[in-house]
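To keep things clear, I will list the structure first and then write my remarks on it.
With one protein chain removed, the remaining protein chains of the complex are shown where they sit.
Up next, subunit A:
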Amino acid sequence: MKSGSNLERVILSGKPAVTAELGPPMSADGHEVTKKANILKGFCDAANITDCQTAVVRISSIAAAVLAHREGLEPVMQMTCRDRNRIGIQADLLGAAALGLKNCLCLAGDHQKFSAAGRLKGHPGAKNVYDVDTCQLVGILKKMRDEGKQEGGDPLEVAPKFFIGASWTPMGDPIDFRPMNLLKKVNAGADFIQTQGIYDIELFRSQMDKIRNMGLHERTAILGGIIVPKSAMMLKYMDSSVAGVSVPKALIDRMNKAKEAAGDDKKKARELQEAEGIKLTVELIHQVLETPGIRGVHIQAIEWETAIEGIVKDAGLYPRPIFETE
(Lines give C-alpha, C1' and ligand atoms only; values in the text may rest on other atoms or scores of the structure.)
Protein backbone atom coordinates (compact mmCIF):
# COMPACT_ATOMS: atom_id res chain seq x y z
CA MET A 1 0.00 0.00 0.00
CA LYS A 2 1.19 3.44 -0.89
CA SER A 3 -0.70 5.46 1.69
CA GLY A 4 -2.92 3.09 3.67
CA SER A 5 -5.90 5.38 3.13
CA ASN A 6 -9.41 3.99 3.16
CA LEU A 7 -9.89 5.12 -0.43
CA GLU A 8 -6.79 3.21 -1.49
CA ARG A 9 -8.06 0.09 0.34
CA VAL A 10 -11.46 0.24 -1.37
CA ILE A 11 -9.85 0.67 -4.78
CA LEU A 12 -7.43 -2.22 -4.12
CA SER A 13 -10.37 -4.41 -3.06
CA GLY A 14 -11.80 -4.06 -6.57
CA LYS A 15 -15.17 -2.81 -5.31
CA PRO A 16 -16.43 0.39 -6.95
CA ALA A 17 -15.19 3.37 -4.93
CA VAL A 18 -17.43 6.27 -3.97
CA THR A 19 -16.11 9.72 -3.22
CA ALA A 20 -18.15 12.80 -2.43
CA GLU A 21 -17.38 16.45 -1.93
CA LEU A 22 -17.43 18.80 1.06
CA GLY A 23 -17.11 22.53 0.45
CA PRO A 24 -15.75 24.40 3.50
CA PRO A 25 -17.57 27.60 4.52
CA MET A 26 -16.56 31.19 3.75
CA SER A 27 -16.08 31.91 7.44
CA ALA A 28 -14.29 30.51 10.47
CA ASP A 29 -17.29 28.31 11.27
CA GLY A 30 -15.75 24.89 11.89
CA HIS A 31 -19.16 23.52 12.91
CA GLU A 32 -20.29 23.83 9.29
CA VAL A 33 -17.53 21.42 8.34
CA THR A 34 -18.26 18.91 11.12
CA LYS A 35 -21.98 19.10 10.30
CA LYS A 36 -21.39 18.30 6.62
CA ALA A 37 -18.86 15.60 7.58
CA ASN A 38 -21.48 13.83 9.67
CA ILE A 39 -23.99 14.01 6.82
CA LEU A 40 -21.53 12.34 4.41
CA LYS A 41 -19.94 9.89 6.85
CA GLY A 42 -20.74 6.27 6.01
CA PHE A 43 -22.03 7.05 2.51
CA CYS A 44 -18.70 7.53 0.76
CA ASP A 45 -15.19 6.11 1.09
CA ALA A 46 -13.63 9.55 1.21
CA ALA A 47 -14.74 13.12 0.57
CA ASN A 48 -12.88 15.84 -1.30
CA ILE A 49 -12.34 18.91 0.83
CA THR A 50 -12.18 21.68 -1.73
CA ASP A 51 -9.31 24.18 -1.79
CA CYS A 52 -10.93 27.60 -2.18
CA GLN A 53 -12.97 26.41 -5.15
CA THR A 54 -14.23 29.03 -7.60
CA ALA A 55 -11.36 31.22 -6.28
CA VAL A 56 -13.25 32.27 -3.17
CA VAL A 57 -11.65 32.38 0.31
CA ARG A 58 -12.89 29.56 2.55
CA ILE A 59 -11.52 27.50 5.44
CA SER A 60 -8.37 25.95 4.02
CA SER A 61 -8.60 22.44 2.64
CA ILE A 62 -6.08 21.05 5.13
CA ALA A 63 -7.75 22.58 8.20
CA ALA A 64 -11.22 21.47 7.09
CA ALA A 65 -9.84 18.02 6.18
CA VAL A 66 -8.51 17.61 9.72
CA LEU A 67 -11.91 18.67 11.14
CA ALA A 68 -13.67 16.12 8.90
CA HIS A 69 -11.14 13.42 9.76
CA ARG A 70 -11.81 13.93 13.49
CA GLU A 71 -15.49 13.30 12.78
CA GLY A 72 -14.64 9.97 11.16
CA LEU A 73 -14.97 11.02 7.52
CA GLU A 74 -11.88 10.25 5.47
CA PRO A 75 -10.86 13.40 3.62
CA VAL A 76 -9.22 13.89 0.24
CA MET A 77 -7.38 17.13 0.76
CA GLN A 78 -7.02 19.28 -2.33
CA MET A 79 -3.96 21.23 -3.34
CA THR A 80 -4.23 23.84 -6.07
CA CYS A 81 -1.26 25.34 -7.87
CA ARG A 82 -2.89 28.77 -7.81
CA ASP A 83 -2.03 29.94 -4.31
CA ARG A 84 1.33 28.51 -3.29
CA ASN A 85 4.78 28.07 -4.73
CA ARG A 86 6.65 24.77 -4.37
CA ILE A 87 7.98 25.82 -0.97
CA GLY A 88 4.51 26.54 0.41
CA ILE A 89 3.04 23.45 -1.25
CA GLN A 90 5.60 21.06 0.18
CA ALA A 91 5.49 22.65 3.63
CA ASP A 92 1.69 22.23 3.63
CA LEU A 93 1.99 18.63 2.41
CA LEU A 94 4.39 17.78 5.22
CA GLY A 95 2.03 19.42 7.71
CA ALA A 96 -1.01 17.65 6.28
CA ALA A 97 0.75 14.26 6.47
CA ALA A 98 1.85 14.98 10.03
CA LEU A 99 -1.80 15.72 10.87
CA GLY A 100 -2.81 12.30 9.53
CA LEU A 101 -4.12 13.12 6.05
CA LYS A 102 -3.53 10.40 3.46
CA ASN A 103 -5.21 11.44 0.20
CA CYS A 104 -4.33 14.48 -1.87
CA LEU A 105 -5.95 15.64 -5.09
CA CYS A 106 -3.74 17.85 -7.26
CA LEU A 107 -5.45 20.65 -9.19
CA ALA A 108 -4.57 23.74 -11.20
CA GLY A 109 -7.29 25.67 -9.37
CA ASP A 110 -9.86 28.08 -10.72
CA HIS A 111 -8.32 31.34 -11.91
CA GLN A 112 -8.61 34.17 -9.38
CA LYS A 113 -10.83 36.09 -11.79
CA PHE A 114 -13.51 33.41 -11.45
CA SER A 115 -14.98 34.73 -8.16
CA ALA A 116 -17.77 32.14 -8.02
CA ALA A 117 -18.68 32.89 -11.67
CA GLY A 118 -19.11 36.56 -10.75
CA ARG A 119 -21.68 35.92 -8.01
CA LEU A 120 -19.24 37.03 -5.32
CA LYS A 121 -16.63 39.79 -5.12
CA GLY A 122 -13.79 37.31 -4.63
CA HIS A 123 -10.27 38.59 -5.22
CA PRO A 124 -9.95 39.09 -8.98
CA GLY A 125 -6.96 41.42 -8.45
CA ALA A 126 -4.95 38.76 -6.60
CA LYS A 127 -1.59 37.60 -7.91
CA ASN A 128 -1.59 33.94 -8.89
CA VAL A 129 1.38 31.66 -8.37
CA TYR A 130 1.46 28.66 -10.74
CA ASP A 131 5.09 28.01 -9.87
CA VAL A 132 4.25 24.42 -10.84
CA ASP A 133 1.32 22.96 -12.75
CA THR A 134 -0.81 19.92 -11.90
CA CYS A 135 1.41 17.41 -13.68
CA GLN A 136 4.48 18.77 -11.93
CA LEU A 137 2.64 18.82 -8.58
CA VAL A 138 1.72 15.15 -8.98
CA GLY A 139 5.40 14.45 -9.67
CA ILE A 140 6.43 16.35 -6.52
CA LEU A 141 4.08 14.26 -4.34
CA LYS A 142 5.41 11.08 -5.89
CA LYS A 143 9.02 12.10 -5.43
CA MET A 144 8.38 12.99 -1.79
CA ARG A 145 6.59 9.70 -1.13
CA ASP A 146 8.61 7.21 -3.19
CA GLU A 147 12.09 8.75 -3.18
CA GLY A 148 11.88 10.51 0.16
CA LYS A 149 13.07 13.71 -1.45
CA GLN A 150 11.87 17.26 -1.73
CA GLU A 151 11.48 18.67 -5.24
CA GLY A 152 14.82 20.43 -4.84
CA GLY A 153 16.51 17.17 -3.84
CA ASP A 154 16.90 17.59 -0.07
CA PRO A 155 16.13 14.36 1.80
CA LEU A 156 12.98 13.80 3.89
CA GLU A 157 13.66 11.74 6.98
CA VAL A 158 9.95 10.96 7.19
CA ALA A 159 8.26 11.05 3.79
CA PRO A 160 4.60 12.08 3.45
CA LYS A 161 2.69 9.03 2.19
CA PHE A 162 -0.16 10.33 0.08
CA PHE A 163 -2.54 8.48 -2.20
CA ILE A 164 -2.10 10.84 -5.14
CA GLY A 165 -5.06 12.04 -7.14
CA ALA A 166 -5.60 14.31 -10.11
CA SER A 167 -8.60 15.56 -12.01
CA TRP A 168 -9.38 14.87 -15.66
CA THR A 169 -11.80 16.61 -17.99
CA PRO A 170 -12.46 13.84 -20.53
CA MET A 171 -14.73 15.91 -22.74
CA GLY A 172 -13.00 19.27 -22.51
CA ASP A 173 -11.49 21.20 -25.38
CA PRO A 174 -9.28 20.29 -27.21
CA ILE A 175 -10.93 16.89 -27.03
CA ASP A 176 -8.28 14.95 -29.02
CA PHE A 177 -5.66 16.01 -26.49
CA ARG A 178 -7.58 14.90 -23.39
CA PRO A 179 -6.36 11.27 -23.45
CA MET A 180 -2.77 12.55 -23.65
CA ASN A 181 -3.54 14.90 -20.78
CA LEU A 182 -4.51 11.88 -18.67
CA LEU A 183 -1.46 9.95 -19.88
CA LYS A 184 0.80 12.72 -18.58
CA LYS A 185 -0.88 12.78 -15.17
CA VAL A 186 -0.61 8.99 -14.91
CA ASN A 187 3.03 9.04 -16.01
CA ALA A 188 3.66 11.73 -13.39
CA GLY A 189 2.29 9.39 -10.72
CA ALA A 190 -1.47 9.84 -10.27
CA ASP A 191 -2.86 6.84 -8.35
CA PHE A 192 -6.46 7.90 -8.85
CA ILE A 193 -8.39 10.23 -11.11
CA GLN A 194 -11.66 12.03 -10.56
CA THR A 195 -13.29 13.24 -13.76
CA GLN A 196 -15.32 16.35 -14.52
CA GLY A 197 -19.09 15.75 -14.40
CA ILE A 198 -20.37 13.31 -17.01
CA TYR A 199 -23.82 13.65 -18.60
CA ASP A 200 -23.03 12.73 -22.19
CA ILE A 201 -22.39 9.05 -21.59
CA GLU A 202 -21.84 8.22 -25.29
CA LEU A 203 -19.07 10.78 -25.65
CA PHE A 204 -17.55 9.73 -22.33
CA ARG A 205 -17.48 6.10 -23.42
CA SER A 206 -15.78 6.98 -26.69
CA GLN A 207 -13.05 8.78 -24.70
CA MET A 208 -12.78 5.78 -22.36
CA ASP A 209 -12.27 3.50 -25.40
CA LYS A 210 -9.11 5.49 -26.14
CA ILE A 211 -8.03 5.33 -22.49
CA ARG A 212 -8.38 1.54 -22.46
CA ASN A 213 -6.43 1.26 -25.72
CA MET A 214 -3.65 3.20 -23.99
CA GLY A 215 -3.90 0.90 -20.97
CA LEU A 216 -4.33 3.83 -18.62
CA HIS A 217 -7.32 2.31 -16.79
CA GLU A 218 -4.95 -0.33 -15.40
CA ARG A 219 -2.33 2.16 -14.26
CA THR A 220 -4.67 4.48 -12.37
CA ALA A 221 -8.11 4.21 -10.78
CA ILE A 222 -10.54 6.38 -12.73
CA LEU A 223 -13.59 7.55 -10.78
CA GLY A 224 -16.27 8.98 -13.05
CA GLY A 225 -17.57 12.39 -12.00
CA ILE A 226 -21.28 12.87 -11.32
CA ILE A 227 -22.71 16.31 -10.60
CA VAL A 228 -26.16 15.97 -9.03
CA PRO A 229 -28.53 18.22 -11.00
CA LYS A 230 -31.03 20.24 -8.98
CA SER A 231 -33.02 21.89 -11.75
CA ALA A 232 -33.47 22.27 -15.49
CA MET A 233 -31.87 25.68 -15.18
CA MET A 234 -28.73 24.18 -13.59
CA LEU A 235 -28.43 21.62 -16.40
CA LYS A 236 -28.80 24.34 -19.03
CA TYR A 237 -26.21 26.49 -17.29
CA MET A 238 -23.74 23.61 -17.06
CA ASP A 239 -24.27 22.74 -20.70
CA SER A 240 -23.67 26.28 -21.91
CA SER A 241 -21.14 27.63 -19.43
CA VAL A 242 -19.21 24.95 -17.57
CA ALA A 243 -16.03 23.96 -19.38
CA GLY A 244 -15.89 20.31 -20.41
CA VAL A 245 -19.52 19.59 -19.53
CA SER A 246 -22.11 18.92 -22.21
CA VAL A 247 -25.62 17.89 -21.27
CA PRO A 248 -27.72 15.96 -23.83
CA LYS A 249 -31.01 17.65 -24.69
CA ALA A 250 -32.96 14.57 -23.55
CA LEU A 251 -31.79 15.10 -19.95
CA ILE A 252 -32.69 18.79 -19.98
CA ASP A 253 -36.11 17.87 -21.43
CA ARG A 254 -36.68 15.37 -18.60
CA MET A 255 -35.98 18.00 -15.98
CA ASN A 256 -38.16 20.52 -17.81
CA LYS A 257 -41.00 17.99 -17.79
CA ALA A 258 -40.62 17.53 -14.02
CA LYS A 259 -40.73 21.29 -13.60
CA GLU A 260 -43.79 21.75 -15.81
CA ALA A 261 -45.69 19.00 -13.97
CA ALA A 262 -45.85 21.31 -10.95
CA GLY A 263 -47.73 24.03 -12.84
CA ASP A 264 -47.41 27.37 -11.02
CA ASP A 265 -46.52 25.80 -7.66
CA LYS A 266 -42.88 26.87 -7.24
CA LYS A 267 -42.22 24.76 -4.15
CA LYS A 268 -43.58 21.68 -5.88
CA ALA A 269 -41.57 22.50 -9.02
CA ARG A 270 -38.41 22.51 -6.92
CA GLU A 271 -39.30 19.24 -5.20
CA LEU A 272 -40.18 17.48 -8.45
CA GLN A 273 -36.98 18.65 -10.12
CA GLU A 274 -34.86 17.57 -7.15
CA ALA A 275 -36.49 14.13 -7.19
CA GLU A 276 -35.92 13.83 -10.93
CA GLY A 277 -32.32 15.01 -10.40
CA ILE A 278 -31.68 12.22 -7.93
CA LYS A 279 -33.26 9.66 -10.25
CA LEU A 280 -31.16 10.92 -13.11
CA THR A 281 -28.02 10.81 -10.93
CA VAL A 282 -28.63 7.16 -10.00
CA GLU A 283 -29.04 6.28 -13.69
CA LEU A 284 -25.82 8.11 -14.55
CA ILE A 285 -23.95 6.32 -11.74
CA HIS A 286 -25.01 2.96 -13.18
CA GLN A 287 -24.07 3.97 -16.73
CA VAL A 288 -20.68 5.26 -15.60
CA LEU A 289 -19.94 2.18 -13.47
CA GLU A 290 -20.92 -0.09 -16.40
CA THR A 291 -18.31 1.64 -18.57
CA PRO A 292 -15.29 -0.68 -18.85
CA GLY A 293 -12.20 0.70 -17.12
CA ILE A 294 -14.11 2.70 -14.50
CA ARG A 295 -13.29 1.94 -10.86
CA GLY A 296 -15.73 4.15 -9.01
CA VAL A 297 -17.70 7.38 -8.94
CA HIS A 298 -17.06 10.84 -7.59
CA ILE A 299 -20.44 12.32 -6.68
CA GLN A 300 -20.70 16.08 -6.27
CA ALA A 301 -23.89 17.32 -4.65
CA ILE A 302 -22.88 20.97 -4.54
CA GLU A 303 -24.24 22.62 -1.39
CA TRP A 304 -26.65 19.67 -1.19
CA GLU A 305 -24.73 17.11 0.87
CA THR A 306 -27.98 15.68 2.30
CA ALA A 307 -28.77 14.19 -1.13
CA ILE A 308 -25.79 11.81 -0.99
CA GLU A 309 -27.32 9.25 1.40
CA GLY A 310 -30.35 8.60 -0.80
CA ILE A 311 -28.33 8.55 -4.01
CA VAL A 312 -25.77 6.05 -2.69
CA LYS A 313 -28.52 3.82 -1.30
CA ASP A 314 -30.64 4.01 -4.48
CA ALA A 315 -27.58 3.21 -6.58
CA GLY A 316 -27.02 0.03 -4.57
CA LEU A 317 -23.69 1.29 -3.28
CA TYR A 318 -24.61 1.07 0.40
CA PRO A 319 -23.23 -0.04 2.81
CA ARG A 320 -19.69 1.07 2.03
CA PRO A 321 -16.95 -1.49 2.65
CA ILE A 322 -15.18 -1.32 6.01
CA PHE A 323 -11.56 -2.37 6.45
CA GLU A 324 -9.61 -3.06 9.58
CA THR A 325 -6.88 -0.44 9.85
CA GLU A 326 -3.53 -1.53 11.09
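Everything below uses one rule, namely that a residue touches a chain if its C-beta (ideal position, glycine included) is under 8 Å from a C-beta of that chain, and two chains touch if they have at least 3 such contacts; residues count from 1.
Operating definition for what follows: contacts and distances are computed from a predicted model.
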### Query
For the chain that is missing from this picture, which UniProt protein name fits: "Probable membrane transporter protein", "Cytochrome c oxidase assembly protein CtaG", "Phosphate transport system permease protein" or "Methylenetetrahydrofolate reductase C-terminal domain protein MetV"?
"Methylenetetrahydrofolate reductase C-terminal domain protein MetV"
### Message
Touching the hidden chain in the complete assembly: which of A:25, A:42 or A:172 does that?
### Response
A:172
### Message
Going by the contact rule already stated, which one of A:74, A:92 or A:110 would touch the omitted chain in the full complex?
### Response
A:110
### Message
Among A:57, A:180, A:275 or A:322, which one touches the chain that has been omitted from the display?
### Response
A:180
### Message
Residue by residue, what part of subunit A touches the chain that was omitted?
### Response
81-82, 86, 108-111, 113-114, 128, 130-136, 139-140, 151, 167-169, 172-174, 176-177, 180-181, 183-184, 187-188, 196, 241-244
